[in-house]
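Read through the structure below, which is laid out as structure tokens, and then see the notes.
With one protein chain held back, the other chains of the complex are shown just where they sit.
Here is subunit A:
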Amino acid sequence: MSKITDTPHLSVACWSPFSCSKRRNAFTLVELLVVIAIIGVLIALLLPAVQQAREAARRMQCTNNLKQIGLALHNYHDTYQKFPNSYQPDKARWSVSSVPEGESALWTWTSFILPQVEQQNLYDSLQVGHLPGEVSLDDATRLGIAQSGFAGYQCPSSAAPPLNSERKIPAGSGGNADCTDAGCVEVATANYVCANDSHNLDRDNWNGFMGNDRTPSGFMTVSFADIVDGTSNTIAVGERTWQLASRTLRASTQLLMNGDSPNVSLQGNAYISAGGRWSLNCTNSQDCDRGFSSNHPGGAEFLLVDGSVHFISETIDHDTNSSVNSAYEYLICLDDGNPVDLP
């Protein structure tokens, strides 16, 4: 009859660094607390890394979406020998009257490239270009399709609602000029906006990659031949997020926009295009909702005209005055004559 403590098996199990004098078969409170504290610290170390890995995955998805848009733009150019306009007013109607904001909905570049992003059915069902936008949206089935939208136009890093409640679109007879009342409907949110001008958004005299095709000198469209600075030095499309810091930047809308005013937050151009007047990721005024922005830490992804996607840091050289005199503006303007070395 030997006592249990005498067995060699249990004397090996006496492992505590603090005391081996007594036989114990339980942890002390201090030991437990120390273990919990160490595990807590390890988790605290790990969590930011996990969050960063998740953001990296979201950013990769976002980059891929931009890349697909780039391929679609090139395919569009192969078909039509030009890039799409940022939006297209109904020419017949424009010649007799106008396309007033709050009353007319205009098809935008994200709708023109639908066949090139493998969404021909969306293009056909909505009758892009065949029906005026507000007529197309006046039908419940078509409105449902416009509200489903295309997931490839959304960036997962931007925690935007599926429907853009901040930038509404006229349907039927429409609503007020800023489209904030019941005559307007919500369509799917987009996070990608085209580069329109190196300064304020402009309807007539824009110097970026995409604009409306009505200019004083007649009709203007951009083809590869017009990218004088070189396709690797010109931004085609960038991001706009829903919210940054405490500022609501309203993202963008898919397929359609409110009627045409060149440079007003809740009208026309500002829905779907961005200008170089507003610094990348700026939040210091509500007008920042007309620039580029993203929730990726420290900058945003940009599609250049050559089809490549680059992350541009928000510390990029940028002068906000009206002349084209900084790296950010050189990238937006397509014929300033200043190539830029991307970092």
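Note that in this section contacts are C-beta pairs under 8 Å (C-beta built on N, C-alpha and C of every residue); 3 or more make two chains touch, one makes a residue touch a chain; residues count from 1.
Quick note on the criterion: contacts and distances are computed from a predicted model.
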item: Among "Sarcosine oxidase subunit gamma", "Carboxypeptidase regulatory-like domain-containing protein", "DNA-directed DNA polymerase" or "Stage III sporulation protein AB", the UniProt name of the subunit that does not appear here; value: "Carboxypeptidase regulatory-like domain-containing protein"
item: Which of A:144, A:161, A:230 or A:298 contacts the chain that the document leaves out; value: A:298
item: Residue, one of A:88, A:158, A:196 or A:267, that touches the chain absent here; value: A:267
item: Missing-chain contacts mapped onto subunit A; value: 18, 30, 34, 37-38, 41-42, 44-45, 48, 98-101, 177, 200, 244-245, 247, 259-264, 267-268, 279, 281-285, 293, 298, 314-321, 326-327
